[in-house]
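Here the structure comes first, spelled out in structure tokens, and everything after it is commentary.
The other protein chains are all here in position, but one chain of the complex has been omitted.
As written, the chain order gives the labels A and B, with residue 1 at the start of each chain.
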Amino acid sequence: MSTTTAMETHTGTAEHHELSFIRKYIFSTDHKMIAKQFLFGGLMFLALGGALAVMIRWQLGFPGRPLPMPLRILFPDTMAPGGIILPEFYNSLVTMHATFMVFFALMPLMAGVFGNLLIPLQIGAEDMAFPRINMASFWIMPVAGFIMLASFFVEGGAAGAGWTSYAPLSTSGEWTGVYMGQILWLVSLIVLGFSSILGALNYVTTVINMRAPGMTWFRIPLATWSIFITAWLLLLAIPILTGGLLLLLFDQTIGTAFFRPEGSGEPLLWQHIFWFFGHPEVYILILPAMGFVSEVIACRSRKPIFGYHSMVVAMVSIGFLGWVVWGHHMFQSGMNPLLGMTFVVTTVVIAVPSAIKTFNWMGTLWRGNIHFDTPLLHAVAFVALFIIGGLSGIFMASAPVDIYIHDTYFIVAHLHYVLVGGSLFGIFAGITFWYPKMFGRMMNEGLGKVHFALSFLFYNMAFFPMHNLGVQGMMRRIYDPNQYEFLQGLQPLNTFISISIFLFVSTQMIFAFNFLWSLREGKVAGNNPWKSNTLLWTTPSPPPHGNFPEMPTVYRGPYEYSHPDREEDYWPQDEPPATTGSGGETVTTPTPELVPGG
Amino acid sequence: MSDAAVTTMDRKPMPGMMVYNKKLGMWVFLLSEVMFFTSLIGTYVILRFAHPDHWTDPGVVLNVPLTAVNTFLLICSSVTMVKAFASIQQGNQKGLQMWLLATILIGATFVGVQAIEYNALLGEGFGPVLDLYHAVGRGNPHEGPSLGGPLYGATFYAMTGFHGAHVTIGVFCLIFVYIRSLQGAYTQDSLEGVEVIGLYWHFVDLVWILLFTIVYLI
Partner (left out) sequence: MNFFWRMGLLLAGMLAVVIGLSVITGISWLDLSWVMPDNVVSTFGPTLDNLWLVILWITGIIFVVTEITLLVFMVKYRHKEDRKADYIHGSNKAEVVWTSITFVIVMALAFYTKGIWDEIRDPNLIPADAYPIHMMAKQFEWNATYAGADGQFGTADDFLSLNVLHIPVDRPVVVQLEAEDVIHSFFLPEFRVKQDAVPGMSTLVWFEATRTGEFTLACAELCGLGHYTMGGTVIVHSQADFQDWLAQQQAAAEDD
């Protein structure tokens, strides 16, 4: 790390000479190319995670039935003999689905793609603060992903102790039958941690130090704000996980006893470490989506964001509160019950900033002029589904109710409402909104709307009934619920959910097709197809190396839509105020003292 | 836009933190390092409170005098690092090279002493691994009952080991900076590399003072 800093003499200022193919497309230091690399990488892992979800749902929807034909021959006898998924393979599927989705799909798609794309372009910087570190941050991801993928092919299969890898189940292959797979899982996540930290380091430094003149803290677009806060969470949370993973790795490999009770180690200590990281992680996965949605809703309803300052304050307070709520994952873990109430209070307090954000989004739509295009639809779906995910969170925040629904499908429903209905729809809003800037062409509106409508329908059909499964007491991570008499009546509902998931996953083919087709055939976008205000849209699509021909100056906040004195319903941040005046006014340089807050 | 262009050319970015990027980046990176050591130290604190019987009185198993000398050495290396930076601030390249070399040598010595200590401790049965732990205490080779418990060994090696790894990485980075300084890469106006590696070095030093206190003295 320090070597790289020491070597960093090149700052990425507009290089106009032609770069070789490798420098331009593979080992690129350009933040926009790195964003695209993260995008393709993240989408591939998203597809993989989706495929694993299909397998899981096949087992739950049609237990004991062999997989349908093309899938049946794919799997060796150690995983699914004759197409019937084995319990140990099922445990690996559950573990790896969550691992790929959380660490290799959502995190890269949010922080990786949009952190890289948006930060420099929205604050008016020519590139990231440390372009080479940025490149390293990307290239670590495929390495970690390769290690994780390799774990499917080693003896014993991939890790099967859940994505939370609770000790002591995860400390020894004796308990799970997985030896090498668990080690590879740990190594992969330790490696991946460096990617997140290097990325986050870049984001933080860039936002603090490289804003264009006039870009005061409260003129920063909310998407950048959200990624800035996320970057802090990454920086501070990931090392905690890395520390814990290393200790768990020692327990696994050399026989220490940090978390193994036979050597007086503390299994609950692992849970404390994991969730102390894990809850900030939850906000790492949702905050950027909140930023994208704010951006899209303000722009597409042509109205200033409602309560910009409280939006920022809400995100910052979510960032802080995220550190003191981890115990709500452990109400039933044997943790001292007297601690329980503390965590109940801190947890329900998080509802306050979440509610502020929701009401502000609704306030933005109120008396707006809402354009129903794909990004807006996804953004509003985010709000609608985030409401459900947030409200269902109140059930489990209440510790006594959590006694019953803990580790049931109610939790699965809740987390998928937040991470799919929230994060994934937020990502779709982001991709469809910024696609023209990344690739210079618009995605097809018609296909986009079809994809949206079907996704929204199938998504709700799949996940809403999971609440009912939870209410009926169905445990999560159960290979075959029919083992329990009281769950046998739920089989039709499980089949319904499974088919809905298959439909939801299939619908994503429309998105994939639209994405790839529009790369070549989409309508040429022009600089500012959405008539948006941020600096990003003043650059050509796609922006050249170095982004801005000269350093832009910022005169106003990012959400000056539908100003009554202007004919246009938007007002770019860098447009000098003089343009609507008499024309002879001098351009006033914004005073650098205008830096409220830290 | 063309009128504005004239004025934008000499416009500076927003002031931010009033430090250059690399320094800010290093500060931010060190914060994340703080969290890494927090996870290790937190583990130690929790395990020690839960199982006090796994620990012994200070100095029974661990060689406190040797490590005290080692700690003193590491503090000295922070001084030499400051001297190195002060030299280049005055444009003294020879001074920079000399003090960097001193820092590297002291840092390497620290790691060396740690390795010797590890070796002695392992010889006395003080290991990190559950099945092999049989610490007999200093001066009682291979006799007497086992003192403390495996958690003592495990947390000791985890904390001091990861710290040692940080020192080692620091030494390699310093060697890199040293080679660059021999090539005359640093001048009075261009000394970012020296300052940034200095920050890292002081941080590692500071962590050690904390670790020495809680691992050896308490």
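Everything that follows uses one rule, which is that a residue touches a chain if its C-beta (ideal position, glycine included) is under 8 Å from a C-beta of that chain, and two chains touch if they have at least 3 such contacts.
Here the structure is a predicted model, which means the values were calculated and not measured.
Note on the chain not shown: across the whole complex it touches A. Across A:39, A:93, A:161 or A:412, the residue that sits in touch with the chain not pictured is A:161. Within the complete assembly, A:404 is the residue of A:139, A:217, A:404 or A:517 that touches the hidden chain.
If you put the hidden chain back, the residue from A:84, A:447, A:499 or A:519 that touches it is A:499. One chain of the complex is left out; on chain A, the residues touching it are 87-88, 91, 94, 161-162, 166, 168-169, 175-177, 261, 264-268, 301-310, 332-334, 337-338, 340-341, 344-345, 348-349, 351-352, 355-356, 358-360, 362-363, 365-372, 380, 383-384, 387-388, 391-392, 394-395, 398-401, 403-404, 406-408, 453, 457, 461, 465, 467-468, 471-473, 475, 477-481, 483-486, 492-493, 495-496, 499-500, 559, 561-564, 569.
By definition in this document, only the chains that are shown with their structure count from here on.
Note: centroid distance chain A to chain B, computed from Cα atoms, is 34 Å.
In the complex of the two chains, the chain A residues touching chain B come out as 1-3, 5-6, 8, 125, 129-130, 133, 197, 200-202, 204-205, 208-216, 235-240, 242-244, 246-247, 250, 254-258, 260, 262-266, 269, 272-273, 550-553, 576, 587, 589, 592, 595.
Chain contact summary for the complex, chain B toward chain A: residues 3-5, 7-9, 11-17, 19-22, 24-26, 28-29, 31-33, 35-40, 42-43, 46-47, 50-51, 54, 128-132, 149-151, 154-155, 158, 162, 169-170, 172-173, 176-177, 180, 193, 196-197, 200.
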